[in-house]
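As you look at this complex, bear in mind that one protein chain is not there, while each of the others sits in place.
Lettered A and B in written order, each chain numbered from 1.
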Amino acid sequence: MRKIFLEEAGSLYQRRALRYLLIFLEPMTAFAIATLINAFILYLLRYDPLEVYSVMFLTGYSDIHYLFIKSSPYIATGLAFSTPFLAGIFNIGGEGQLYVGALTALLASYVSRNFLISILTGSIAGALLSGLIAFLRVYRNVNEVVTAIMLNWIMYYITSYIITVYIYDPFAPYQSRPVPREAVINPDLMFIISVFTALIIYIVLFYTSIGYMMRVVGRSFRSAVYSGINIKRIMILSMMIGGGSAGLGGALIPLGTSPHVLDNTMSALYGVGFMGIGIGLLGRNNPIGIIIASIFISGLIIGGQNVERIIGAPPEVVDVIIGITIVMLAIPYILRNILAKRGVYI
Amino acid sequence: MISDIIVVSSLALTSMTPILLGSVGEIFTEKSGVVNIGIEGIFLLSALISLIITFVTEDPYLGLFTGFLIGAFAGFIHAVFAVYLKSDQIIVGVGFNMLAYGATVLMMVSIWQAHGASPTLPTKTYVISIPLGRDVITIHPLSIMAIGLAILFWWILEKTSLGLKIRACGEDPKSAEASGVNVYLMRIIATTVGGGLAGLGGAFLTVSWIGQFTRNISAGRGFIALANVAFSNWNPLTAILGALIFGIFDVLALYVPIKLSSLYGIVFTTQNNLFLTIPYLATIIIVMIISRRIKMPRSLGTPYIKE
Partner (left out) sequence: MSRRPIIQMIGIEKIYPDGQYALRGVDFEVFEGEIHGILGENGAGKTTLMRILYGEIRPTRGRIFVRGREVRFSGPWDAIREGIGMVYQHFSLIPSFTVRENLYLSMLSMNKKIRREDIDEIAREYGEMIGFKISLDEVVEDLPIGVQQKIEILKTLMRGARILILDEPTSVLSPLETVELFKILRRLKESGYTIIYITHKLREIKGLTDRVTIMRRGRVVSVVETDKVSEEELAKMMIGSEEFVFKRSEVKRKEKTEKRRILEIRGVSVVDDKGVEKVREVYLEIFNGEILGLAGVQGNGQKELAEAIAGIKKVSRGRIFFNGLDITDLDVRERYRLGISYVPDSRGEALIYNMNLVENFILTSLERYMNSLKIIDWRRVRKDLLKAVERFDIKTRSLDLDVRFLSGGNQQKLIIAREFSRDPKLLIVSEPTHGLDIMSTIYVRDLLRKFRDSGRGVLLISSDLDEIYELSDRIAVINRGRIVITGDPKELPPEKIGYYIGI
């Protein structure tokens, strides 16, 4: 037996096709296993898995337009996880960065009555919050996972506090006053902004020196030191790009989705940041992959809400599926390794 | 003032218990070279399932034991992914936390049709009550037991041959293997037992302390336990002190507004949220202060690959 490399197989186009197929195949296998395990859990809890899945998959993807709109903030939080991840820093704080982005964008919209300024403010706030996490990691050696989770909770309570104490709607005190009409954005624009952000980050990651340095830092610390990359700066920068993206996602939610308010339990925001981790991993930490993964998972989430309406099982069933998918994706390149054992290298 | 201190510290003894159990479990796990950030998820799962068992059997001690088993099972699964499948241990933990959150809500809804909180238990575990002036101090025997467990696990790690083997796996698995230690087995044992301790802490939340399950009941305590591991410098004895400090801040989040309103007659309603940030802020600050001197196991989080 000898080593077989993908490079030997067929024509250039066949090779590319094969490589892309494998890129898809791995996350999809993980997802398929997750749905099976979840089906078993549903069965134990006396739900009919077939019924749940048929509602989820059939209704989730029926309204393409809504699907795209729904996916917009998820693209942003997916990027928020993946950009720092490529530079070797784990951003589990997308949730808190999302809250702070939404809140500051909302506040900015009251003052500026301009959506662009609001979005920018939200982004910057997200970037600053994530920058703090990265700063503590880089200069004080504080584990970024712990800080990020703590900040998620802090931001949750602070946002809730500000909403209910300072900017509450006199007619509905548990929620904020709505975004001024001038600053409201068209839902379609939301999707365009997200995709545009993903493309920009794609170019930054794969075609610029900064992106190259980020990827070097993420893959090999030693090589980064050897080549003279300023690791601390790059890590903070990558984290701030991620946080900025999460802040953007947060800003889009009140600006682009009706009723254009935030409430004291963050119901429009809750979990969008965490889901970004699953999306980033499912999208193989590639901005283009993240767009696809976001659309895919948004369908599940819409389907999950319908499951609650029709069957009564809570929409958290999606969290179970994605949670298992993430666990499966943690196994390093399952298929690739199975193939490598058989002497096929890709 | 003195009664305040006594009340706060007795309450802190309660709120430190899950954090201490989680920390000691995590120290044991990490000493073998595996990092399990799924403590939060273990808290959630065992809190709920131990509650269900207690409801069904009306025996809270069986509930506690179930909590231990659930945690140990979760730890075992984590170990399989970490040890045999060489997975990224942080990602496994994140996924497990998400799974646990979703699964507990799913169970809560399917069993009680409740979306926010479960019904309350009629019988919790035994509590020692000591009257003190106008207040009654309550101490959970499990809190004392948790301190005992911390001492026990310190002893195991530092004084027994099992502890030596486990520490060897966390420091240098290759050399450990060459010295005749079964690295895979040690890591599986440590992660399973560590998960079990965390599971006990999760069960304590519902079966001993609060008496009901609420959505996301652990509220970041699993991660505070992780912070405490770093605070303790991987020493179970220091972890007792750390857990107590974190526990005090946990108590202050609720105690400060109550005290303020009773002293000055201010009624906090929506402002309460601001006080709730206290334990999280305190955690960040504490971790920031101690972060420089930490000495973690050298092979922490890296899979050991046998040839």
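Operating definition for what follows: contacts are C-beta pairs under 8 Å (C-beta built on N, C-alpha and C of every residue); 3 or more make two chains touch, one makes a residue touch a chain.
In this text the structure is predicted, and so the values were computed from the model without any measurement.
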For this session: Identify the residue among B:Leu164, B:Leu241 or B:Leu260 that touches the chain left out of the display.
Result: B:Leu164
Seminar exercise, completed: Contact residues on chain B toward the hidden chain run 161, 164-165, 167-168, 171-172, 174-176, 178-181, 298, 307
Seminar exercise, completed: Absent-chain interface residues of chain A come out as 1-3, 5, 7-8, 207-210, 212-213, 215-216, 219-220, 222-223, 225-228, 230, 340-341, 343, 345
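In the analysis below, only the chains that are shown with their structure count from here on.
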Seminar exercise, completed: When centres are defined as mean Cα positions, the distance from chain A to chain B in whole Å is 28
Seminar exercise, completed: Per the touch rule above, chain B residues touching chain A in the complex are 37, 40, 81, 85-92, 94-103, 105-107, 109-111, 113, 115, 219-220, 223-224, 226-227, 230, 270-271, 273-274, 276-277, 280-281, 283-284, 287-288, 291-292, 294
For this session: Enumerate the contact residues on chain A facing chain B in the complex.
Result: 41-42, 45-47, 90, 92, 136, 140-143, 145-147, 149-154, 157-158, 160-161, 164-165, 264, 274, 277-278, 281, 312-314, 316-332
